[in-house]
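One structure below.
With one protein chain withheld, the remaining protein chains of the complex are depicted in position.
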Amino acid sequence: MALTDAQQQELAEAKAARAETRRPTVPALEALLFEPIPLLDHGFIRVIDYMGDDSAVVQAARVSYGRGTRAVTEDRGLIRYLMRHWHSTPFEMCEIKFHVKLPIFVARQWIRHRMANVNEYSARYSIMDREFYIPAPEQLAAQSSSNRQGRGEVLEGDEAARVLHLLRQDAGTAYDHYAEMLNEDEAGAPLDPARQGLARELARMNLTLNTYTQWYWKIDLHNLMHFLRLRADAHAQYEIRVYAEAMLKVLEAWVPAVAEAFRDYRLGAVTLSAQMLEITRRLLAGEAVEQAGSGLSKREWRELMTVLGREG
Amino acid sequence: MALTDAQQQELAEAKAARAETRRPTVPALEALLFEPIPLLDHGFIRVIDYMGDDSAVVQAARVSYGRGTRAVTEDRGLIRYLMRHWHSTPFEMCEIKFHVKLPIFVARQWIRHRMANVNEYSARYSIMDREFYIPAPEQLAAQSSSNRQGRGEVLEGDEAARVLHLLRQDAGTAYDHYAEMLNEDEAGAPLDPARQGLARELARMNLTLNTYTQWYWKIDLHNLMHFLRLRADAHAQYEIRVYAEAMLKVLEAWVPAVAEAFRDYRLGAVTLSAQMLEITRRLLAGEAVEQAGSGLSKREWRELMTVLGREG
Amino acid sequence: MALTDAQQQELAEAKAARAETRRPTVPALEALLFEPIPLLDHGFIRVIDYMGDDSAVVQAARVSYGRGTRAVTEDRGLIRYLMRHWHSTPFEMCEIKFHVKLPIFVARQWIRHRMANVNEYSARYSIMDREFYIPAPEQLAAQSSSNRQGRGEVLEGDEAARVLHLLRQDAGTAYDHYAEMLNEDEAGAPLDPARQGLARELARMNLTLNTYTQWYWKIDLHNLMHFLRLRADAHAQYEIRVYAEAMLKVLEAWVPAVAEAFRDYRLGAVTLSAQMLEITRRLLAGEAVEQAGSGLSKREWRELMTVLGREG
Partner (left out) sequence: MALTDAQQQELAEAKAARAETRRPTVPALEALLFEPIPLLDHGFIRVIDYMGDDSAVVQAARVSYGRGTRAVTEDRGLIRYLMRHWHSTPFEMCEIKFHVKLPIFVARQWIRHRMANVNEYSARYSIMDREFYIPAPEQLAAQSSSNRQGRGEVLEGDEAARVLHLLRQDAGTAYDHYAEMLNEDEAGAPLDPARQGLARELARMNLTLNTYTQWYWKIDLHNLMHFLRLRADAHAQYEIRVYAEAMLKVLEAWVPAVAEAFRDYRLGAVTLSAQMLEITRRLLAGEAVEQAGSGLSKREWRELMTVLGREG
């Protein structure tokens, strides 16, 4: 993982800067500002700016509910109440901005979250860096046989070695030919003065999807939590999950009361369908309930038994 | 214009607070923070928080365009370039939060701008204040005879006096009956212990549309400029335009280079249709062009002549 | 509830029209098209247009998951799977457009759902109708003593009569003065030729919040279900809930398989927090758990016991 020289210098200047502000300020997040948190083999996230804190959520809620919130005397309790009852607008009052470096195939998943602001490095204007994501050996999983979008066992031996070899070779070859077509090296210096070089907006099509890109990504706290709920989940692809998990740590530094409520009422929570709830009630009443005749499919039944801690 | 006591105390605390931050900080905007700017008879805006500055726009653009922006060596020039060519995402990297007090009929127009975050005072939970917008006499305009949504001459004499009397009387009566139905005074104290009082969510329907409400409103710089372009325009209703104009001043304190480009390329700019452009070219070539045969309607022709400074 | 004459004529023409189309068509919804469904005292919804059906959801999902969905051979099963696992984009592929007539205070709640398209009748351009919402006697509820945004017992006797009298009187007086200020009757005819009349954009501020307005409202199926989940809920205010419930019936005519899954996995479902789930598991294991020491507040404990059918 490497920032460019220009980014390194910008980072040093930003970290050295100090200003006085009357805005809400979170020392634990200030301590993290600008510093890259390394992820995967060349990726990172770093916090560039933020607005608001736990109190800003409370302040917005109190504007909405006015004198009506007198009864809830304590901030943490109010935040938990808001989270439990799916109030979203008070959480929209906080905002955070990240600089993210990530493989293109991860970026393609990520961008589907539309409620965010993005400035991505443009391969129409600029030359991409020669950096590719190559999975660590323990991430080289086989296709799951039971789950169409999941991973199964880790590949081993020759098959694993062959995969790593192909990934490295193809990404490298594609990049070298990209530079040849551009007739420029990574720093933009011309290679062969006799050639013109293909337009950047065309040459980029030769790169592989594990090439790293980067962007600034700004999002409000409500939508960030929505993103984290989907992407920090065990069903999310490992390569995006590591980004979500790093952001979850940032969340804890930034808005600790919100982060706690988020863990309790979102990440650790389960939703029971009408049928699942009915079965749970019958089980609690001491009734013996079987999958057959329960109204649940076998798959849903298994899911419910897992949730209720009744496996095996 | 009045903050509640609780808000006054919050304001005093917020203004007294000082923290050190490494985030981009704008002294000219810090000086405005929290302080209400009075508008209309009881309204205000005040800046509650902000993220980013002119440099944050430039920084985001340079991430997007990478080494491609080396050529544009100067921040002001880059900002003007971005504005001129309708780049929107770099401006989305700044964010601002206002506390706004405004009449309900203005709030109904304002809320149509969907790309913002809002927490409004809730009349389901809380009791509304006894404050109404009554126009200043010089704003008591007649319906325009030429423009279906505009204002014509100012009303005078008995007609003006009668309008002001009716507005004051009906708002006051409706509010007094609201309180009577609630069986509560403005502070929430019960009026008649023998009565139950109507639910707040129902009683509110008796209030008139000039009753003041308030909200927290958070928006990114790109969408703020879109709002200002529509609402600081001469065709916007006066009662929302005063809010937009006050925000325009805030814009100048916050992001002076963006504000300058916004005035040149948006507020002061004009759009010529294909037909209007063709006529302008012919006029420049010395040709005599008349409305008849120009392909423009009379109305469009008048608009074009006004734009080109050729009236009369 | 009344359409204007012009709307009546448009309705008759629209209902009489027949065209051949190759688009997905839903006979049960065609039967409902254009016809107002009366709500409250003067409100209605009516379906104006729609795009897609149950199969359009399936078709979009099969594009996403391609050969991966071969295993799920049946449409209903796939729709239930998508709903259960919170897939949202296939549901965004259907769209519906309503014409809605509703009191302004309801419109103010409704408009907070930003992910929709709206064209509202403009009181800047046009004269409002003389129609107000007056609650039916059985809806005249007192403020709930336990729930700050809820309703308690129904008001009776003199207090109820007084409330109805005030609501009728104030809305009527405010409207009559609105017309007087406009110097126009409901049909736009001038009242007193010696007066100019106040601009419409100003006069409207004298109206009360129970005045009816109307709009066209267009939304995709995913966001419609989000709206219905919040507004067809028992905690929603009665005056908006009746609209949501009528739309729920439309949903059943339009996309019956989606509607069934929505009832099972959203409307009838419950979310258990991490702590609630832990307690449920302990109860299922036969453990005696009390609120004290459970980690839940009294309020959450009560909620959990209700959900699990263990009240009393």
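Of note:
Each chain gets a letter, A, B and C, in the order it is written, and its residues are counted from 1.
In this section, contacts are C-beta pairs under 8 Å (C-beta built on N, C-alpha and C of every residue); 3 or more make two chains touch, one makes a residue touch a chain.
What you see is a predicted model, and the numbers here were worked out from it, not measured in a lab.
The hidden chain, counted over the whole complex, makes contact with A, B, C.
Among the residues A:L155, A:I219, A:A232 or A:L272, only A:L155 touches the chain that is left out of the figure. Of the options C:I79, C:M93, C:I134 or C:M181, the residue whose C-beta touches the omitted chain is C:M93.
In the full complex, subunit A makes contact with the omitted chain through residues 103-105, 107-108, 111-112, 114, 118, 122-125, 133, 135, 139-144, 148-153, 155, 159, 162-163, 166-167, 170-171, 173-174, 177, 180-182, 195-202, 204-210, 237. By the touch criterion stated above, the residues of subunit B touching the omitted chain are 65, 68, 71, 77, 84, 86, 89, 112, 148-149, 230, 263-265, 267-277, 280-281, 283-285, 297, 300, 307-310. One chain is missing from the display, and on subunit C it is touched by residues 10, 14-15, 17-25, 30, 33-34, 49-52, 56, 59-61, 63-69, 89-90, 92-93, 95, 97, 99, 117-122, 125-127, 188, 214-216, 218, 220.
Throughout what follows, only the chains that are shown with their structure count from here on.
On a Cα centroid basis, the chain most remote from subunit C in this structure is A. Centre-to-centre, using mean CA coordinates, subunit B is 29 Å away from subunit C.
Within subunit C, contacts with two or more other chains are made by residues 112, 148-149.
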